[in-house]
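Supplied in C-alpha cells, the structure appears directly below.
Only a single protein chain was left out; the remaining protein chains are all shown in position.
A and B are the chain letters, set down in written order, and residue numbers restart from 1 in every chain.
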Amino acid sequence: KDLIASYGFHPLACKVNIQCTEPTLTDNASDWARLSLELKRTLPVDKPLGISLSVLQTLPEILRQAHWDLSITLTDLESGYTVLRVEPANTRPAYGIAIDIGTTTVVVYLVDLTTGKIVDKQGSYNKQAQYGDDVISRIVYAVDAPENLKEIQNAVVGTLNVLIDDILKRQALQPQDIAAAMVAGNTTMSQLFLGIDPRYIRLEPYIPTMNAIPAAQAREIGLRLHPEALVHTFPSVASYVGGDIVSGTLATDLTNSEEIILFIDIGTNGEIVLGNHDWLVSCACSAGPCFEGGGILFGMRAMPGAIERVDIDTESLEVKLKVIGKIPPIGICGSGLVDCIAKLRKAGIIDRAGNFQTEHPSQSPRIRITADNKEFVLAWAHQAGGDKDVVITENDVKNLIRAKGAIYAGIRSLMQAVAIEIDMIDRIVIGGGFGNYLNIHDSVEIGLLPDLPQEKFEFIGNSSVKGARLTLLSQRAWNEALELARKMTYIELSVGTTFMDEFVSALFLPHTDLSLFPSVEGKV
Amino acid sequence: MAVALIKERYQNKVGEVIIGATAAEGGTRTSVIKVGGDAALPFLHFEGKIENRTVIAMEVTDIPPAWNDIIKSQFGDVLNDPAAWAKRCVEECHADMIYLKLIGASPEGENRSPEECAKVVKDVLAAVGVPLIIVGCEDPEKDNELMAAIAEATAGENLLIGIAEQDNYKSIAAAAMVHKHNVIARSPLDINICKQLNILISEMGLPLNRIVIDPMIGGLGYGIEYAYSIMERARLGALANDKMLSMPMICTVGYEANRAKEANAAEEEFPGWGDLNDRAILWETLTATALLQVGASILLMRNPAAVRLVQQNINDLMENA
Partner (left out) sequence: MALTGLEIYKQLPKKNCGECGTPTCLAFAMALASGKGALDACPYVTDEARENLDSASAPPIKSIKFGNGSVLGDETVLFRHDKTFYHPTTLLVEISDALSDDDIQAKLDEINGLEFDRVGLHYSIDGVAILETSGDPDRFAKVVAQIAAGTDRSLLLLSENVEALKAALPSVAARKPLIGSATEANYESVVNLAKEHSVPVIIKAEGIEALNTLVESAQKLGYKEFVLDPGTRNPSQTLANLTHLRRLAIKKKYRPFGYPVIAFTSKAEPLAEIAEASVYVSKYASAVVLKASAKAHVLPLMALRQNLYTDPQKPIQVEPILHSVGEVNENSPVYVTTNFSLTYYSVEGEVEASKIPSYILPIDTDGTSVLTAYAAGKYEPEKIADALEKSGVAEKVNHRNLIIPGYVAVISGKLQEVSGWKVIVGPRDSSGIITFTRAM
C-alpha cells in the first residue's frame, strides 16, 4: 500500500518557480509585496505567508540578479508558508532529510520533496557510543557534569553532519538545498539530540520532558542544512516508547487498519505495539541488545563474516555454517544466534532451560567446560576468520533466552492488557535493523515470536526512518503521527506481576506453557 | 426458586502418585499411600471427587536435630534412635508416612557415608510399615552420591526421594528412574520454574506420576501467602489440564513453621504473644491448615500436638465426602 498516496502527497517544504514583474516608478510596491503577491497567485493553498529577517536581508540583491525570475523554497505547514530561500530560477528540486537516530546507529535519507523519491541514504554508528553503549550509560554521562549534555548532543549532531555532508557531496548539493528535516528516535535520543536534560527518563517513575516537541530551526541545533530549515522531531509516548516507535507504527499503517496488528521493533529495547484503527497499546520490554550481537561473546551485527545459519549433526555434533559474504566466520549475528539456539536444543547440547549438557553421548570436543563457563565450538580457529575458536557460551544462551523471553512476555502482557487471544492477531509486523534477516520458523521454535502461520508475519526493516520519510512528505501523515502519540496507551511493565510471570514462563525453550506453541510441541 | 449453584467443570484431575510397595508389589511396606487424584478444588466435595485425603509425614532425622524443646520434649530419648522415633510417630501420632532427613551426611557435620546412611534407612524401614520420604543433607554434591546409594539400597520400595532442583535434578531423577522411586521436585516459589523443572525431569524419562512438587513454602507470618497463591494456581492449572502442573504438592510445614520467631520465643521475652507452647503448636498447625485449603497433598510436620490438630482438621473437612 502506498502510504504517501493514501495520506496525500503534501511535503513539509516545497519549491516554486515564479516570474515577478519588475518594479517601475508607477508600479512601485516593495520587493516583498511583489514577491508575496506572485507567490500567493502560484501557491495552491491560501494561507499566511511569512519571511524571516535573514532572507529579507539578502532579498533585494537576489531578486535583481535573477532578473525577477525566481525559485522560491518554502516551509509548508498547516499554519502557513514561510519563505526559506530565494534564488534564481532553476530546476533543482527542494530536498528534505529523514533521520532515524538509533542508540547504536544513525540513518539519514535524502528525499526529493517534489517527487517523494529517496535520492540517497547513508548510515553510521552513533558517535555517542563513546559515552556508553546503551541509553542508561548515556543518561548517566549526560548528567554527570554540566558540560556533558552539550558534549553528548554535539556527538550526535556531529554524526548527522558527517552523514549529511557525505550525501551532499555525492549529490553535488549545498546545505541550503535542504529545506526540512524529520527526526525519529527513542525518547533518550530525542532529548539528547535537542539538548534536553534526560535524567528523569531513567529514574522511577520514568517521566520524559515532553511528548509533543516543537519544531526547531536547523541552526539552533547545529545541523548543517538550510539554517532556517525546520527540524521536526517525532513525539514520544513515554520514557521507553519513543518517537521511533510512533514513526514505525505510522509506517505499519496500523492506525488505518481494521485488522489487529502486532508491531514488534527488535532493537536494543524491544518495543511492542498492539492495536488497530480504534485502539492501541504499547510497551517496552527491554530485551537488550543481543539480537544485534551485544552482550554475546562472539556477537556481531549482520555483516560479512557473521554466521547467519547453523546446522548441527545431531549425532556427531559436526557443524555446517552459512556465513554472510561467504568468508571464514568471525562472529555470529542475531539471526544466526536464533538459529543456533534452535539447533543446540535439537542436538541435545542444551536443555530447554538453556543448560549445557556436558555429558553428551557424542563426547564431541566441541562441547567444552572453561574456567567460568561452558561453550560449544561453532568454528575452530583454523577455519575462522580470526585467530580464536568461534564459540557460543552458556551465558550467551541464557542471555538470549532472557531477551527472547522478554519480548514474548511483552507481547503476552499487551494481549492481557486488552484481553485478546493470540489468534485474534491478524498481522505481525517486525521492524528493526535485525528484522530483515530473522527466520520466522526458528524464532517460533525458540519461543521468540508467537506460534502463528508464517503468512501473518511481515518485515518492514527500519520502520522508524520510513515513518520519518512519510511524514516529511505528507502533512496529514504528520498530523496523524501527533495524534497517534497522544492516543497510544503505554503499559508500564514494571507495575503488577503480569510481565514478570510471563517473563519467567518464557525463560524456557520454547516456553513453559507448551500449549502456546502447538507447532513446536509436536516436534520435540 | 431453586438457586443454580456453580459447579466448575474441570478438564482434568490432579495426577495420582503412589508411594510405597507391599510385599506383593516387590517392597516391604504394610501400607501404601496414594496422593493426588483429586477432581476438584480442595475439599469441595460437591464439585468432584476428593480422591485421596491429605497425608501427614512426620519428620525424623538420622542424628538428633537442633529443634526447639517444645517439640523435642514430646519425643524424649527416641530422638537418638531414628527407628524408635519413627515407630513412635506412626504408633502414637498416627503419622501416615515418615519423612527421613539424612542430615548426618552433611560434609560440614558428621559427614556420614552413604553406607552408614543406608543402614539408618534400613532400620527405619524395618521399624515401621508405612512408606518413607527420604531426603539428603542439602549439600548438592553429597546428596547426589548419597541419594543414588539410598535409592539403590531401597530398590523396590517405591519411596519418595528428594530433592531435585533446577540446577541439580539429573542424578536424583536418574536414581529414581533406575530404582523405581518417586521424586520431589523443588522450585523456589515460582509456578513457572516449577513447571520448567517438571518438564526437564519428565523429558529425562521419569513419568509424570512419579513426581511430587515441593513449591518451597514460607511459614505462617513469613511469606506463606506466596506459597498459598502459587499452590492455588498450580491446583487450578492441574484441573485445567496443565499436565506439567498436575502433580500432588508436598509442603515442608514443620521446617518453615518452626523457623519462625513466634514458634520459639518464650512468653517472658514477648509477653504480648502469650504462652509459647500453644503458640508454637498453632504456628505449625495453621501453616498446615492454610495450605490444605490450596491443595497440599503431603504435609511434612514435626510437632505431635500440631499433627493431631491437623489430622482432626482434615477429618472434619473430609466429612460429606
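Throughout what follows, contacts are C-beta pairs under 8 Å (C-beta built on N, C-alpha and C of every residue); 3 or more make two chains touch, one makes a residue touch a chain.
Everything numeric here is computed off the predicted structure, so don't read it as measured data.
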item	value
Identified contact with the non-displayed chain, of A:16, A:196 or A:417	A:417
Touch with the omitted chain, as defined above, among B:44, B:84 or B:177	B:44
On subunit B, residues whose C-beta touches the chain left out of the figure	1-3, 5-6, 41, 43-46, 107-108, 139-140, 165, 167, 188-190, 220-221, 223-226, 228-230, 232-233, 236, 262, 267, 272-279, 281-283, 285-286, 289-290, 292-294, 305, 309-310, 312-313, 316-321
Contact set of subunit A toward the excluded chain (per top definition)	136-137, 202-204, 206, 279, 281, 286, 371-373, 394-395, 398, 417-420, 486-490, 494, 496-497, 500, 504
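Everything that follows uses one rule, which is that only the chains that are shown with their structure count from here on.
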item	value
Partner subunit B, residues of subunit A touching it in the complex	351-353, 355, 501, 504-505, 507-508, 512-515
Residues on subunit B engaged by subunit A in the complex (per definition of touch)	166-167, 190-193, 195-196, 199-200, 203, 242, 244
